[in-house]
Each structure stands twice: as structure tokens, then as C-alpha cells.
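The complex is shown incomplete by one protein chain, all other protein chains being positioned as in the whole.
On to chain A.
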Amino acid sequence: MAVTGAVLVLFLVGHMLGNLKIFLGAEEFNDYAEWLRTVGAPAVPGRTLLTITEIVLVVSVALHMWSAISLARRAVRARPVKYAARRRSQASGYATRTMRYGGVIIVLFVIWHLLDMTFGVVNPEGGDATPYARMVAGFQPSRWWITLFYLVALVMVGLHLRHGLWSAFQTLGLARRRRALKAGAAVVSAVLVLGFVAAPVAIMIGVVK
């Protein structure tokens, strides 16, 4: 969980920074998308960076889900008889309790998101439009429910990281100052969520057109 999660977090950081380029205008953003596809050329074939990223992500997501499912199954086996009284949580961890269903919501979001932004299947502009056009079209006010879905998914991502980030350190035996670590996890999650939220909201309210 910890190692694959760390890979995904690194991707999210890069992805968030990339998205923020939308504020630099259509040309800058499309150039960036183009650069992602041609970086290293002609030494390496086109899409090298993207293909590597995609493979690493697919493997990480698969292993991340496999670990989560194994843990959940072990948990079920370890407690065959449930408590009659509702087991009341004594730890202060709202985020912790969202991990399993939150993870499922995020996966569903990623599937929709890929159909939307990467393949353009469910995007009004379609897959042949420029990334900038796809993004602006995708978050038009008339499609507010899509934007809302993005926002809900991003909040789930934030909660997921809120617990996941410090938990990964704990699992790898690196958690020494737990209080500072938990605070750090909260800050990083919040920054990531805000960074991601900025673009769709800016488009919806017309700041970016």
C-alpha cells in the first residue's frame, strides 16, 4: 500500500502542477501537453515519458488495489462474528474510515476522467481537440454536475491522502514524530486538493475560457 501509494502521490503532484498551467493560457498549456508527448525526442520515440508513466501508474494502481482487497479480506476472516453493539470508533480519524469506500469512488472517478480528458469519449470536444479545448469544454457551467463530480472525487482524494500519506510513513517504519507527520499530511493533502480544484472552478466561473 505504502510504496504504490507513494508512486501515485508523486504522480498527483506532477499532474496538479501540470493542470495549473491552464492559467498560463491555451498556448502554454497545449505546448506543455505536446512537450509531454515529445520530451526526449528524437533520442527516444514519441510518447516515451507518457507511456512509461502510464505503465507505472497501471501497475501501481493494480497493486494498490490488490493490497487493499487482501487487507479487507484478511480483516473479514479475522472477525467472523461481528459485535452486536455498533462498534464505536474511539480514534479520531474521519479520513481513516473513508479509505475503503473512498478508494472505490476514486477509481470510478479515474475511469470517467480518462474517458473525459484522455480519450475524449465523454468530452463535448472529443478526443481530437487540443487538451486545452477539452478541459475548457469539460467544465462549462452547463456541465456543472460533471464539475461537481470532480469536486466530490477530489475531496475523497484529499481524505484518502490525509490518512494515506502519514500511514505510508508509519508502515515503512519511518514515522518518528507522528504529530508533525500527521500535520504535514493534512497540509499536503489540502494543497493538492486546492491545486486540482482551481482549474475546474476557474473554468466554470469563466475566469479561464
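Keep in mind that, in the parts below, contacts are C-beta pairs under 8 Å (C-beta built on N, C-alpha and C of every residue); 3 or more make two chains touch, one makes a residue touch a chain; residues count from 1.
Basically, contacts and distances are computed from a predicted model.
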Hidden chain of the complex, named as in its UniProt record, picked from "Fructose transport system ATP-binding protein", "Globin", "Fumarate reductase iron-sulfur subunit" or "Peptidase M14 domain-containing protein": "Fumarate reductase iron-sulfur subunit"
Option from A:Gly18, A:Gly93 or A:Gly195 whose C-beta touches the chain left out: A:Gly93
Touching residues on chain A - with respect to the absent chain: 1, 70-71, 74-75, 77-93, 96-97, 99, 163, 166-167, 169-176, 178
